[in-house]
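Shown here: the complex without one of its protein chains, the others still in place.
Naming follows writing order (A and B), and every chain is counted from residue 1.
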Amino acid sequence: MTVALFLIAGLMLGSAGVALLLRNLIHSALLLVASWAGVAAFYLWAGAEFVAFAQILVYVGAISMVVLFAVLLTRQGLEISRPVEPDAQWRAFSAITVGACLAAVLGSAILSTKLPAATATAPTLSVKDTGLELMNHHGAALLIVGLILTVALLGATVLAATDKPQKTEDAA
Amino acid sequence: MTLTAQHLWLIPALPLLVAAVGAFSRHRGIALAAIFAMAGSFVLSCLALAGALQNPAAHAVFNFAWFDLGTGALRLGFLLDPLTALMCVMVTFVGTLIFTFSLGYMKEDKNFSRFFCFLSFFAAAMLGLLIANSLLLLFICWELVGLASYLLIGFWFHKPSAAAAAKKAFLTTRIGDLGLLLGLLWLSEAGGSLLFFDNGQGVLETATLAALSGQTLACCGLALSTAIGLLIFCGAVGKSGQFPLHVWLPDAMEGPTPVSALIHAATMVAAGVFLVARVYPLMSADAVLAAVPVHALTVVAFIGAITALMGALIACAQNDIKRVLAFSTVSQLGYMMLALGVGSWTAAIFHLLTHAFFKALLFLGAGSVIHAAHHEQDIRQLGGLRTRLKITFATFAVGMMALSGVPFLFSGFWSKEGILHAAHGWHVSHLPLYAALAAVVLTAFYMSRLVAETFFGKPRSHAADHAHENSAVMTVPLVVLAVCAVLLGFLGTPAYPWLQATLAGEAVHADFGHLLEGGGLMFLSIGLVGSGLGLGWRLYGKKLRQTAEAHDPLSTAAPSVMAALANRLGFDELYAATVGHLNDLLASLADKLDRYVIGGLVNFIGLVGLFSGSVNRQFDEDNLNGGFDAASDGIRGTGRVYSKTQTGEAHGYLRVIAVAFIVLVLVLSLSMGGAR
Partner (left out) sequence: MSSLHLCLLISSALFCIGLTGALARSNTILVLLGIELMLNAANINFIAFWRFGPSPAPASGVIFVLFSIAVAAAEAAVGLALIIAVYRHQKSVRLQDATCLKG
């Protein structure tokens, strides 16, 4: 049980950490997908199957595709060949410092907190129950989320669409 | 089956409906609708007449509250008596015929439907005027009639002369209407009501009349009823083209000829006579008083006499066929006023009715001539139409004889005899009678001149030479009117004065002994008519005009007199020199007042404003601005400092958030730890 958790955590944290170290964007993106898959595995391990599959569908399936497209659309030359700027070094140092401080603070806070004991039996939640719950108690929220997604879709399309007349104007 | 006073509104409603539809449609079918509406109104008027004849002496009224005003209600009403009913029948009958004639006359006009819309609107307003039982309703319709007249005189508004004539007619009648309005207001104030008949409360009923004639004005000694009556008579003077407001009527001939026939000969101009006849009890209320300086009716009689003589004189020197008829109308309306003034209002209405028919006939005949001769109106250019326009000539001759008063057969003779008879019996003065007798000669003279110049001899222009008789739609109304112009006279002969008796609400007795009553006067007038006709024939008929340019025999004999008459005795110039000049003077005075007095005041106030503004600005610049400048400099400096923190770099923001979060957690855990 705990072994599985450690394995999952290793996958999740390791791929995330390496992803943020690599200079190749494509590799970084693919490793982040692996990290999201690890999160999905964690959900499975914790018994929230429906959430796990939602995570796989949304992150591993959809967002990763969008990220890859964004990377390809914005690629300009090979980033590896670029020398590391001194500015970037300073920024990386400060970032690691802040991250480490936060990790220390959070870790000490968690470890010093007495958390209530776990329930005897793990809660079970069938997909049917989840559906009923969503439709009954959270119907309004579900509708609003649908609306948000639609608006986001439209907004993303509008933002990403090329502005033809302006381009000809620029050319002229 | 009869029409009661309550449903009298149906008579004007029919043409009004057509006018309303015509206002929104350009369909030519409006014309037929208008004719059928007039015919329908004619049938309704006949029913109303049948109702009125059941009890001629009664005044059937239907009064209703228009709207509440303060403590009382403004009341209007309908009145049904023989006068109303006969006038309605006349207007609708003549109207139907003239509408039909217009169908042919206006056939080529591109505003055909608009013309019929206006005509229907006029008919509705005129009929509304006739059925009114309230001076206010009468006044409203009176003004609507004036508006319709304005629209129709200016129907060919692209002609500058027509537009000017319309304006002149409107403004001139407005002068009279102002008097009518003042009289109306005064009557409302003094009499307490504007209803004619209202169960003893109306202004034409004994109680109010006695009250009105009982009061005397301090300033001039006139009875109150005289003053109000004279003001109301002002309206009639304007509308009926009486001296001195007659100048608009001849100019109104710029409108299409059917309009001249309907409005400016047969019906609307008679509205003034109708008005005086309607308020006749008010006008004559002062007759019982001996001590007043002047009676209202005396003024009416003298105005009528002057108008009758003057119109006839000017008519002798006009060369436009329609203008001759127009001045003839002025003259005949003068006759009617004369009859009213000398106390025989029934004779006036009788003459009004007969005149409506034969003058409509003459105008339509003139329209037929004009239409056939391609809009040539100058009688010097016409001539020889007798053989070319046979029906028109025959009917025009009937109208001419009716107007001239050819004895026994024609209606004009009988109605004119009634007026002369009444004038003879007037105890105040015989001057009006002499004026009327002179007008008789002149009328016969100018009519024979008109007929001789237009119909006899040789055609003196190309247009006259190629004239052809018009279609049946135009000739049939002429024939019908000619028949009426003959037959109508027998309604009011002295032997059987049905019309006069009915109007006065009396019983009728047939008595052929009366036929030659006042025989001397009758034979005198017959002689005068004969001499007028003979003189006309001698001057114009025996030696016919050969060319259009040939001199008029009278002009060669007395050039200055004829020139003055042709110039309409210079009334237009007189008014331009007096009223117009005065108006100009006042306007320039007002201009000076505006420019120098009021303008100076405005400029002075403006200068004061400018001065105080400059003082204010000086104060602002010296004292206030320093403080504001310092404050805004401070704000700008602070903003500059704070804007340094906004680097625009997302990394920086994120870092600040993270550090702040760490600090927050630390502070919280330390404080919680301390608490624990």
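Please note the rule applied: a residue touches a chain if its C-beta (ideal position, glycine included) is under 8 Å from a C-beta of that chain, and two chains touch if they have at least 3 such contacts.
It should be emphasised that the depicted structure is a prediction, and the values quoted were computed from it without experimental measurement.
Interface note: of B:394, B:428 or B:658, the residue touching the hidden chain in the full complex is B:658. Those residues of chain B that touch the chain absent from the view are 642-651, 654-655, 658. Even with one chain removed from view, chain A keeps its contact list with that chain: residues 2, 5, 9, 12-13, 16-17, 19-20, 25, 28-29, 32, 35-36, 39, 42-43, 46-48, 50-51, 54-55, 58-59, 62-63, 66-67, 69-71, 73-74, 76, 79, 87-88, 91-92, 94-96, 98-100, 102-103, 106-107, 110-111, 115-119, 122-123, 125, 129-130, 133-134, 138, 141, 145, 148-149, 151-153, 155-157, 159-160, 162.
Throughout what follows, only the chains that are shown with their structure count from here on.
Chain B has its Cα centroid 92 Å from the Cα centroid of chain A. Against chain B, the residues of chain A that register as touching in their complex are 91, 94-95, 98, 101-102, 105-106, 108-109, 112. For chain B in complex with chain A, the touching residues are 651, 655, 658-659, 661-662, 665-666, 669.
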